[in-house]
Structures are given as structure tokens and as C-alpha cells.
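Note that one protein chain of the assembly has been removed; the remaining protein chains are unaltered in position.
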Amino acid sequence: MFVITCPYCGERDLSEFAYGGEAHIARPEWREDMSDAEWAEFLFMRTNPKGILAERWMHAAGCRRFFNMLRNTATDDILAVYRIGETPPKVEARLPATPSGEAPIGSGNDAVKIIQPGEGA
Amino acid sequence: MADETGGAPERRMPLFRRQAIEGAPGTLRLEELAFAAKFILRLDPQAGGEAFGAATGLDLPPAPLMSVVNGERAVLWLGPDEFLVLAPEGEAAGLADAVASGLKDVHHQFTEVSDYYTCIAVEGPKARKALMKLTTLDLHPRAFSVGTVAGSNFAQAQGWLWLEHEAEGAARFRLYVRWSMAEYLWGTLAEAGREWGLPEQEPVTGEPMLTESVTSRKA
Partner (left out) sequence: MGKQPYRAPKGGLVQRNRVIRFTFDGRSYPGHPGDTLASALLAHGHHMVARSFKYHRPRGILAAGSEDPAGLVTIGADAKRRDPNTRVAEQELYDGLVASSQNCWPSLLTDFGAINDAFARFMPAGFYYKTFKGPPGTWTGLFEPIIRAAAGMGRAPEPGDPDRYEAINRHCDVLVVGGGPAGLMAALAAGRSGARVILVEETARLGGSALARDPDRLAFDGTQPAQWVADIEKELATMPEVTVLPRTCAFGYYANNFVGLWEKVSDHLPEDKRLGHLPRQRLWRVRAREVVLATGALERPLVFHENDRPGVMLAGAVRTFLHRYGVMAGRRPAIFTNNDSGWVAAFDLARAGAEIAAIIDVRREMSPQHLAEAARLGIPIHASSTVVATAGYRRIRQVEVRPLHEDGTVGQGGSKIACDVLAVSGGWAPNVALFSQSRGKLAWDGELAAFRPGLSWQRERSAGAANGTFALADALAEGARAGVEAAAAAGFASGDVTVPEVEGAEPGQGRIKVMAELPSHLPAHRRRAWIDLQDDVTAKDLRLAVQEGYSAVEHAKRYTTTGMGTDQGKVVNLNAFAFLAAERGEDPVKVGTTTFRQPYKPVTFAALAGQHMGPHFLPRRTTPMHAWHRRHGAVFEPVGEWLRPRAYPREEEDFFAAVQREARTARSACGVLDASTLGKIDVKGPNAREFLNRVYTNAWMKLAPGMCRYGLMLGEDGMVMDDGVTACLADDHFHMTTTTGGAARVLAKLEDYLQTEWPELKVYLTSVTEQWAVASICGPKSPELVGEILDDFDPDPEKFPFMAWREATMAGIPVRVFRISFTGETSYEINIPATYGRWMWRTILEKGQKHGIAPYGTEAMHLLRAEKGFIIVGQDTDGTVTPHDLRMSWIVKKSGDFIGKRSLFRSDTARTDRRQLVGILTEDPELVLEEGSHIVARRNEPAPPVPMLGHVTSSYYSPNVGRSIALALVESGGTRIGDRLFATRGGLPTVPVRVTETDFLSLKENRQLPQAPREALNG
């Protein structure tokens, strides 16, 4: 059960929030000539990274505001929250060395549960 | 079906069958606070806070999670442009008129919800602990001081909690909940208070249910 910091209400339990999918995907202005591929890009395609993802959340049980969050999906670490319309802040995160790898620490995967010889502390 | 008549107009709050209940002395008390005027105000405080104050005598809370009380009227922060306005029952119409004229040039919405929500007063030295059996909010005095308002889940029902008053360790919370959730929350709060001697409350339950599809007469 995560703690999420609502930009308005402060730290609250995950159970008060609703997930809103990937952030910063603007709804395109309606154009007659928009191709199916362009529309599909907006409608279906998501980055789904193992790493830093900007995503939308709504404080459903509280202030009912939508806001954005940067989350490290490799560790579930919440790196930043910011309001709609604001630019995402620069953050650092412990990321997997390869796209399918594990973060050096904080992963729920068993692969990183022991410090291996020669591994820097 | 003729066993009862409509009669004269009669108002009923959702918990009208429930009497106030109390635990051991100096612990916990529950009561429905019936029939108050309640409005939801949607307004950009920058744009209309002053006009609203002039119309109602109520300043908007200066920061999130805060409340402002003036006599028997109060404003509770629900969101950056959303507030719960409380007043005595008889002032509802006057308040609505005052806001309509005071804010006629400002984009706003002032919606009466007197009947949508009811208020359960949870008071006593054990009120914080009783409520923490239902909510993940931190209700410790260091984290939730007098005047604080927070929207959260209480058991499985959404509501707004307001710490209206506290004296000598006895907190007086008001929990604003939907009409349809009131009975559930009353029962859950009473159950939470069993530790301090709140009486067990007979649940409203046992309705005959039928969920399967029926497309013909019974065989």
C-alpha cells in the first residue's frame, strides 16, 4: 500500500486514489484528415517503460483533482508529483541496466535480494 | 397497501431510526446531526473569494484542508475550487439568494446538497481512535488539529471528516457522508466503538434477494 503525496492534500494512502494512465498524452485537435495510424498512436500506444513513467492519478476520495506523478516502475518508487499543466521535474532513479533487467535495489524481483561479491555498497 | 397515508410533508434523515449512542463515560458518542443547510461551492477563490465573503460573511479557507467558522456558518475546504458551505437549516434559501446575487458576475456553482449528505458527530476522548479503525488518515493530534478537514475513505465509504472542536482531550468530529452510506457507516462506527462500550446496533439487513435470471413461472 503506497503513500502518495497529493499536491493539494499531502500524504495519503493509495486507497484514496484512482489511476489515470500515462500522462502527457494530449488529445489531438480534431482533423478530418487524421490517419487511422495517427489516431491509434494517441488512442492505444503507451510507452510502458521499466523505468521512469509519467502517469496521471486522481485523488478520488479527497480533493478530486487530477495530478501527475513520476514513478520508477522498476521499483515502484514515487519520484515526484506535480500539478496538471506543470512540466515534469528532473529526477534521478535507480534504473535497470538493461530494459528487461532489474534495478540494483528495490525491485520486487528476487534477482537482487543478495549483495553479490564485488558489488559496491 | 393502504396501511399508511402520505399525510403532511414530513422530512426524514437517513438515520432517523437511530438514537444517539454513548459508550462508557468519557469515551465516545455518536449522533446524527440532522437538517442543516449544506451547499457545495465551486469557485476560483482568486476570482470570487472576496465577493463570496461579502455575500455570506464567510472567508474561504486560506489553505487546503482548512475550515473557516463564522457563528453558525462554516466553510470547509474540499478541493482547490471546491468547498462545503454549512449553515443552519432555515438559512438555506437566503444563503442561496445571497450567493446568486453576490457572485452573479463570477463563474461559480452553488449547489444545495442539504439532503445529499448527512452528518454523523463522533465525539469524545476516544473519537480519534474510533475513527482510525475506519480510515487511513493520521488522526493523531499532531497530524490532525482542530479545524482540519479531510476527504477520505471511511471503511468503504467516501466522506469528509472535520475536526470541529476539541477541549480537554475530547475531540468533536463531524463526518459528512452520503445519504445511502449513512446506515453502513453508523453500523461500522458503532462496531468500532464496542471497545468503549457503544451498544451493538441492529443492522438493517436481511432483505430477500434474487439475483438469478427468471424468465418463466416456477415449475
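We just call them A and B in the order they show up, numbering each chain from 1.
The working rule: contacts are C-beta pairs under 8 Å (C-beta built on N, C-alpha and C of every residue); 3 or more make two chains touch, one makes a residue touch a chain.
Here the structure is a predicted model, which is why all the values come from computation and not from measurement.
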{"item": "Which displayed chains the unshown chain touches", "value": "A, B"}
{"item": "Residue of B:31, B:59 or B:138 touching the missing chain in the full complex", "value": "B:138"}
{"item": "Residue, one of A:45, A:91 or A:115, that touches the chain absent here", "value": "A:115"}
{"item": "Hidden-chain contact residue, picked from the options B:53, B:125 or B:197", "value": "B:197"}
{"item": "On subunit B, residues whose C-beta touches the chain left out of the figure", "value": "1-2, 4-14, 35, 40, 42, 81, 107-109, 111-117, 132-133, 135-136, 138, 140, 142-143, 155-157, 178-181, 183-185, 187-188, 191-192, 194-197, 203-205, 207-211, 213-218"}
{"item": "Hidden partner interface residues of subunit A, rising order", "value": "1-3, 13, 18, 20, 26-27, 30, 34, 36, 39-40, 43, 56, 58, 60, 64-66, 75-76, 84-85, 105-108, 110, 112-117, 121"}
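The rule we apply is simple: only the chains that are shown with their structure count from here on.
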{"item": "Mean-CA-position distance for subunit B and subunit A (Å)", "value": "34"}
{"item": "Interfacial residue positions of subunit A with respect to subunit B in the complex", "value": "8-10, 12-13, 15-16, 59-65"}
{"item": "Touching residues on subunit B, where the partner in the complex is subunit A", "value": "64-65, 78-80, 82, 136-137, 150-153, 158"}
